[in-house]
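All protein chains of the complex are present and in place, except for one that has been dropped.
The letters A and B name the chains in turn, as written, and every chain counts its residues from 1.
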Amino acid sequence: MLKRIVGVLATATAAVGLLAGTASAADLIRIGSFLSATGPASFLGDPEKKVLELYVDKINKDGGINGRKIELIVYDDGADAAKAGSFAKRLIDSDKVDVIVGGTTTAATMAAVPLVERAEVPFISLAGAVVIVEPVKKWVFKTPHTDRMAAEKVMLDLKKRGLSKLALLSEDSGFGKSGREETLKVAKDRGIEIVADEVYGAKDNDVTAQLTKIRNNAQAQAVLVFGLGQGPVVVTRNYRQLGISLPLYHGHGVASKDFIKLAGGAAEGVRLPAAGLVVAEQLSNADPQKKVVMAFTETYQKQFQAEPSTFAGHAYDGLMLAVEAIKRAGSTDKAKVRDEIEKTKGYIGTGGTVTMSPTDHMGLGLDAFHMVEIKQGNWQLAD
Amino acid sequence: MQAPMVGERVAPVKPAKFLAPSPQPLSREGRGALSGDAITMGADFLQFLVSGITVGAIYALAGLGFAIIYNASTVINFAQGEFIMIGGMSAATLTAAGLPLPLAILIGCAAAMLGGVLLAKFAIEKARNASVVTLIIITIGASIFLRGLAEVVWGKEFHQLASFSGDTPILVLGAAILPQSLWVIGVALALILVIGFFFTRTLSGKAMLATSYNRLAAQLVGVNVRKVVLAAFALSAALGAVGGAVVTPITFSSSEMGIMLGLKGFTAAVLGGLGNGLGAVVGGLIVGIAEALSAGYLSSAYKDAVAFVIILLVLVFMPNGLFGKRGTERV
Partner (left out) sequence: MFSHRLAPLAGLAVVAALLPLALTNNFLLNIAIVAGFNAIVCVGLNLLIGFAGQISLGHAGFFGLGAYASAVLVSTYGWPPLAALLAGAAAVGGLAFAVAKPILRLKGHYLAMATLGIGIIISIVLKTETKITGGPDGMPVDSFSLLGFAPYGERAWYWIVAALLVLAVWGALNLIDSPAGRALRAVHGAEVAAETLGVDTAGYKVMVFVLSAVMASVTGSLSAHYLGFITPGASDFFRSIELVTMVVFGGMASTFGAVIGAVVLTVLPQLLTSFHDYEAMVLGAILMLTMVFMPKGLVPTLSALIAPRRQV
């Protein structure tokens, strides 16, 4: 019996030792991240992880920030919001990071928000929904354009083409739900009527049922799909399979070459709002963003032999915003870094020009989005 | 109302022309008995039915895999879904690397069969006398391991495989059927017939059946039951792998594709009565069709629940499944 108690205590101590031990070199700047590198959002999370690792390495090779090297700690939450929350806790309490750049999905981000607010750690999220920064939370920022902006951009394009009745097909994920709410709100203001409102599951591999209902709706003049990862690919393929010829729009959750690769010919003619990054060469030379996105594209292409998606770009922007803020603050004091992030002005990133303020923790304007169309497997500017 | 002919290429037609023109907004519920209505509803039904049969065919193959292994060893192999995944992933990645499709599928089969045999030899054999629950955990451990291995080998992204004979949907009475669906159904049918032939006409197949009826008696007549178990795992793995390869053009493959397929395959096998191969096939089709029809007519959100509701209802009234042996309990 005594043996049993001793055994348990010994195992417990060993386990605790393994968990607690990360040699804390006081000089390192710790940047933590929880990303969805596996699971349904892997086509966002995997490039994000790769970019963070690539650029942290690069910065370290160039001497680090103010002479200090960066240690990057990344956990994979598999798009599970509860896991994301527990990894955020681990980053804050156990790894004692100075700043967090992560949260691939809206759900993962929202799970971490109360934790970073309580622990007062600056957090730059890589997720899309507007709820992340509205209402503004002191310690939470984000780099991607919001779903509200995506909806507005689509509405503007509809009006340009003289269309006014839209069928909506949204995913049951946090991003899809939020996108749906924002679309409904924005449509009213812009005079677009939503004539169908269907929902599909993020893991579905067949959405012909919902699309058949939309097809049978005589009023619809265009279709908007709000989802990310695998879902929109399935929707697009089923869309063509059913022979629906209405203009098809997607939210910015599919701004990745992987979408085009998986959807194949079905993606032809799809329109979506995307950051300048994907149409880097087509930007005018006068556009200040061109230099930044071309450089990023080149570096990414050299390392990974593939074109970067906007998600890779958002991760880059998030990291750079944090790094610049740490540089300006001259220390890793969390409150100072947070203030500097908030003071970002005119930072030109892959997503656009970022100017934050105490009431705007995202910093991008509607002009940071371009309407693009997929033509022959490539992005084509369609502004 | 123009009724598209069979085989007609889908011409870009505004959806409004599918229905007779009407002044009010036409939701599915709002429509009256317009003549175009019946045709559209028939077309929709056919559309859902075909989707259902396609996915049902895969469930049938998975269920058959479960049944074969169960018969030979009374083990439920929760890694069956992963064999399907291995087949799909191999086919997708090897063809992307340039190999011809049949070779890619063959290699996928071989990989899955190897996995199956290793699992049988090192895990199942050693744990022969363990309880049902322990064996379940072992196969679940195997499925986690295989998924992890797949992630390491093939990465975490989705992989695509080109449809075997193109993507142009075939129009039959208004339903747009993917050629790949026909491949899935055809291949599944062929495999089922081959397996049926194997069990009823060949000596090794009969040996496997004998083992399932009475292991001891089979050993007494000279059947090498250990080899039978290994063969059963190999056979189920091959079955799963081919199924995976043929369904990947529709569903893409990723390291996680095996999970739900495995669960639904298990459901199909239990529905048909554990140990009854034909039952498993019928079970798979029932589950697939029920899913597609309820997604179309009731709620697409609850699609996945349908399989499990059915099995619960069946088990309450028929505790040994649809075709299961009505067991008497040995005291």
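Heads up, the rule we're going with is that contacts are C-beta pairs under 8 Å (C-beta built on N, C-alpha and C of every residue); 3 or more make two chains touch, one makes a residue touch a chain.
Keep in mind it's a predicted model, so treat the numbers as computed, not measured.
Contact with the omitted chain, checked across B:L49, B:A130, B:A210 or B:V225, is made by B:A130. Listed here are the chain B residues that touch the chain not shown: 70, 76, 122-123, 126-127, 129-134, 136-138, 140-149, 151-152, 263, 266-267, 270, 274, 301-302, 304-305, 308-309, 311-312, 315-316, 319-321, 329, 331.
Counting over the whole complex, chain A has residues 1, 3-5, 7-9, 11-13, 15-16, 18-20, 75, 80-83, 85-86, 89-90, 92-94, 105-107, 110-111, 114, 172-174, 177, 202 touching the chain that is not drawn.
Following the convention adopted for this analysis, only the chains that are shown with their structure count from here on.
If each chain is reduced to the centroid of its CA atoms, chain A and chain B end up 34 Å from each other.
Considering their complex, residues 37-39, 42-43, 46, 172, 195, 199-201, 203-210, 212-213, 215-220, 230, 233-234, 237, 240-246, 258, 261-262, 264-266 of chain A touch chain B.
Touching chain A in their complex are the following residues of chain B: 10, 12-16, 18-19, 21-22, 25-28, 40, 44, 47-48, 51, 55, 151, 155-158, 160, 162, 167, 169, 176, 178, 250-252, 254-256, 260, 292, 295-296, 300-301, 303-304.
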